[in-house]
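Provided herewith is a single structure, encoded as structure tokens, for subsequent inquiry.
After this line comes chain A, so read on.
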Amino acid sequence: MSEKGQVLTANRLRDGEVVFLTRAGTWSENIDEAALAIEKEAAAGLEAQGAKAVAATLVTGAYLFDAERKDGHVRALHIRERIRTLGPTVRMDLGKQAEGTAGAFAALD
Partner candidate 1 sequence: MYRYDEFDHRFVAERVSQFRDQAARRLSGELTEEEFRPLRLMNGLYLQLHAYMLRVAIPYGTLNGKQMDRLAYIAEKYDRGYGHFTTRQNIQYNWIKLEDTAEILEKLAEVEMHAIQTSGNCIRNVTTDQWAGAAADELADPRPVGELLRQWSSLHPEFSYLPRKFKIAVTGSPHDRAAVRVHDIGLRMHLNDKGERGWEVIVGGGLGRTPFVGVTVRDFLPEAELRAYLEAIMRVYNLYGRRDNKYKARVKILVHELGKEEFQRQVEAEYARKPATNVELDVAELQRIETYFAAPAYEELPKFSTGFENARIQDKEFAQWVKVNVAHHKQQGYAIVNISLKPEGGIPGDATAEQMRVVADLGRRFSFDEIRVSHAQNLVLPHVKRDDLYTVYIALKAHNLASGNIGLAGDIIACPGLDYCALATARSIPIAQGISRRFADVKRQEEIGPLKINISGCINACGHHHVGHIGILGLDKKGEEYYQITLGGSSSDDAAIGSILGPGFAADEVADAIEKILDTYLGLRTGPEETFLLAYRRVGEKPFKEALYANH
Partner candidate 2 sequence: MPIIKDGAFAPDPWVAITDDQPIPATGDIWVSLARLDSDWGTLCSHAGELGVEVPNTTKAEKLKPYLGKLSLILLPFPAYTDGRAYSLARLLREEGYIHDLRARGNVLPDQLQFMKQVGFTSFEVTDRFPAEVWTKAAQHISAVYQEGYTEPHAARTAIWEARRARS
């Protein structure tokens, strides 16, 4: 069973690292820890939290993307976001995929 929804992502301001907003309202480097908003209102809530974090200069460029959750793991639907959750597909030794923060189910295909 998978649920579809939206995840809020941004880049951490000071180092640019790709991060995801969690249910606890913190930012995680790992998409598995991301809050998945199923309802429109929930997504708007994530956006509002994102705007606050942008104003507080924690992150920059916050936006929502489509994702699904399956067996407790989160995966982006579009390839662009999947690459952001992994790292460059041509350098498997770099990025989240190499640092163990890619999420359990965040394969490219």
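How were these picked? Simply put, all candidates are chains of the complex that A comes from, given by their letters.
Everything below uses one rule, namely that a residue touches a chain if its C-beta (ideal position, glycine included) is under 8 Å from a C-beta of that chain, and two chains touch if they have at least 3 such contacts; residues count from 1.
For clarity, every value in this text was computed on a predicted model and none was experimentally measured.
> Chain A in this complex: which of 1 or 2 touches it?
1
> Under the touch definition given earlier, write down the residues of chain A that touch candidate 1 in their complex.
Going through chain A, the ones touching candidate 1 are 11, 13-18, 54-57, 60-61, 77-80, 83-84, 87-91, 94-95.
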